[in-house]
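A single protein chain has been omitted; all remaining protein chains appear in their positions.
Now for subunit A:
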């Protein structure tokens, strides 16, 4: 659901004139309360992940990360992201092109439907694939006859991840391409450029930061998804566990340090994502200003 909120970052606002702001005491008090809240709710979990993962020392930390089950979970998480992110990127570009460069009936409905996965609980996102492909699902008997495994196997995990990360790239690109209009592309066409070349030479340079931004958010969610994947995975150790599911198993087995060690890996992913997001946002706002 992250994408529902449009990206904004505080522009450096000028200092306000004294008569348009609160007294110094009020300002300090409000800032203090706000920061205390943020520290308790957001900062503390970050710090605790680091503290807990090194509680048993560096060696235990390395052991937890190089455990064969952890490595196989890492591999599955990578494979899932490597399939889901490119496919959703191609979809996002195609959808944004159709929606922003043309007029057709039902466009608003299409945009609403693209956003739909953000409104669906992750657990339901997994459930729908179980109802479709599971042993008691609509296609279950047929799949069993033909020995095709989707639920409790990698394809189900990839599908559930694709569903959950479905809108990310499209959502980032649609407003950017809407704002840029069609004049550049029409000029290129009138000069004789054709389809793919128009996109590559004219559109892509204008949307590259937004595209990358959408892909990074999509990737973070794809690698971190828990609820949807949990429903379709079957939790088979070394086979159908992604990193978040591996964390759950370790935690439920009271291997807390190991659970937090693996969690620290995903936390690193989150921090890298946030830094990349911040850099890209300043690139994007610079592009808009130019």
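Just so we're on the same page, a contact is a pair of C-beta atoms (placed from the backbone, for glycine too) under 8 Å apart; a residue touches a chain by one contact, two chains touch by 3 or more; residues count from 1.
Methods note: contacts and distances are computed from a predicted model.
> Can you tell which of "Copper-translocating P-type ATPase", "N-methylglutamate dehydrogenase subunit B", "Acyl carrier protein" or "Sulfate transport system permease protein CysT" UniProt lists for the chain that's not drawn?
The correct option from "Copper-translocating P-type ATPase", "N-methylglutamate dehydrogenase subunit B", "Acyl carrier protein" or "Sulfate transport system permease protein CysT" is "Sulfate transport system permease protein CysT", the UniProt name of the unshown chain.
> Out of A:176, A:198 or A:211, which is the one that touches the chain we can't see?
A:198
> List the residues of subunit A that touch the chain left out of this view.
1-2, 4-6, 8-11, 13, 15-16, 19-23, 26-27, 30-31, 33-35, 37-38, 40-46, 48-49, 52, 87, 90-91, 94-95, 97-99, 101-106, 110, 113-114, 116-117, 119-124, 127-132, 134, 136-138, 159, 162-163, 166, 182, 185-186, 189, 194-195, 198-199, 217, 220, 223-227, 230-231, 243-245, 247-248, 251, 256, 259-260, 263, 266-267, 269-271, 273-275, 277-278
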